[in-house]
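Step one of this worksheet: look at the structure below.
Here the complex is missing a single protein chain, while all its other protein chains stay put.
A and B label the chains in the order they appear, each numbered from 1.
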Amino acid sequence: MTPAARFAIVIAALPFAAAALPSPAAEIPLNERLSAYEDMSRDNKAMQDDDTSNPGILAVLDGEMVWSTPAGASGRSCADCHGDAKSSMKSVAARYPAFDAAAGRPLDLEQRINLSREKDQKAQPFAAESKELLALTAYVAMQSRGEPIAAHEDPRLAPFIDKGRALFNARQGQLNLSCAQCHDDNWGKSLAGNVVPQAHPTGYPIYRLEWQSIGSLQRRLRNCIIGMRAEPYAYGAPEYVDMELYLMWRARGMKMETPAVRP
Amino acid sequence: MAARTLINVPPKAKRGEIIQIKTLISHIMENGFRSDNIGKPIPRDIITAFTCAYNGEKIFEATLYPAISANPFITFHTVATESGMLAFQWTGDNGFSQEATAKITVE
Partner (left out) sequence: MTDPTPRMNTTRRAFLTVTGAALVVRPAKATPASMAAAIRQAIGETHVKPGRIKLNVPPLVENGNVVAVSVSVESPMTEKDYVKTIHIFTEKNPQPNVISFRLNARSGKAEVQTRIRLADTQTVVAICEMSDGSCWSDKVDVILTLSACLEDPI
């Protein structure tokens, strides 16, 4: 049985299954928002809190090495232009996805890193979910740990936040579910053994126990989409970035936790 | 990328003090009981042994089996006896071998 089929059975067995759901999804009031950190067991919280035991730190250390290793025809490293990431990258991840004028749309942090790799370093972009890309993203994002997620007030982002919101609220897949039905309307309840989180992307890339590795927000979205038995988008698809943007806007003001640990 | 290790040893300790040592290493710990999506068995690839030596003397050992989580985390204790070097070694399937060291000053 595939995980998607398993998810379908679990969903069908739950009291808040699709038919019983109240139809309009209401956004969570700002003062009721919670990081999924709060839903975790004491052991898993401890794993995230201690940098000598958080496995996500292994990726951050790899990322630090990638940051300072020259790459591509330019022969330059990230550090050669950006200097010390601790200052130059502080709060940067909290502002992503950000609008890119050349692309005419928002790019997420992974895409921005790969753009600089192609354009500035003249190197091959890293593959989606590759160890190097996740490591470098985790290293950059960790420089925002404890910083509030930006409000994404750039007016050019507004239509893309709307697109992301529409995707979040759209019923999809064979289960005919929307993201909002779980994460806006039923957060805090149990979905089998899991607490349904509010889905705030405060700690990406995350070290997910289910994956036993670090992974991106796009991987997590893909995971949910498969769970709803819908067709996932290809990595890097604009739909994912729009959803990432909407979720970050929805989590505005919450503190970054990268590299977070999640079950 | 080579395996990444993360060792936590207090840099300074008093003679006779019991110190905690924490170790983390990147490794997939493929358990050998799984199949890929076309049903082909995925061969086992795990770390099977871990040792720690304090100025050359072995002070701790562990034998790991497939039930150890990916990116093995092991903590243990030792008595700080003298200044010097703690040497860590992980070995495993497919010739895997990784070393790391940490300095300690004992006053």
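In this section, a contact is a pair of C-beta atoms (placed from the backbone, for glycine too) under 8 Å apart; a residue touches a chain by one contact, two chains touch by 3 or more.
Remember, it's a predicted structure, so these values are computed and weren't measured experimentally.
Interface residues of chain A facing the missing partner chain: 1-7, 9-11, 13, 40-44, 46-47, 129, 191-194, 209-213, 215, 219, 222-224, 226-227, 263.
Against the chain not displayed here, chain B makes contact via residues 18-19, 31, 33-37, 42, 54, 57, 59-70, 72-79, 81.
Convention: only the chains that are shown with their structure count from here on.
Per-chain Cα centroids separate chain A from chain B by 31 Å. In the complex of the two chains, the chain A residues touching chain B come out as 52-53, 55, 57-58, 61-62, 65, 131-132, 135, 212-213.
Here chain B touches chain A in the complex through residues 1, 4, 6, 8, 22, 24-26, 28-29, 69-71, 73, going by the rule given at the top.
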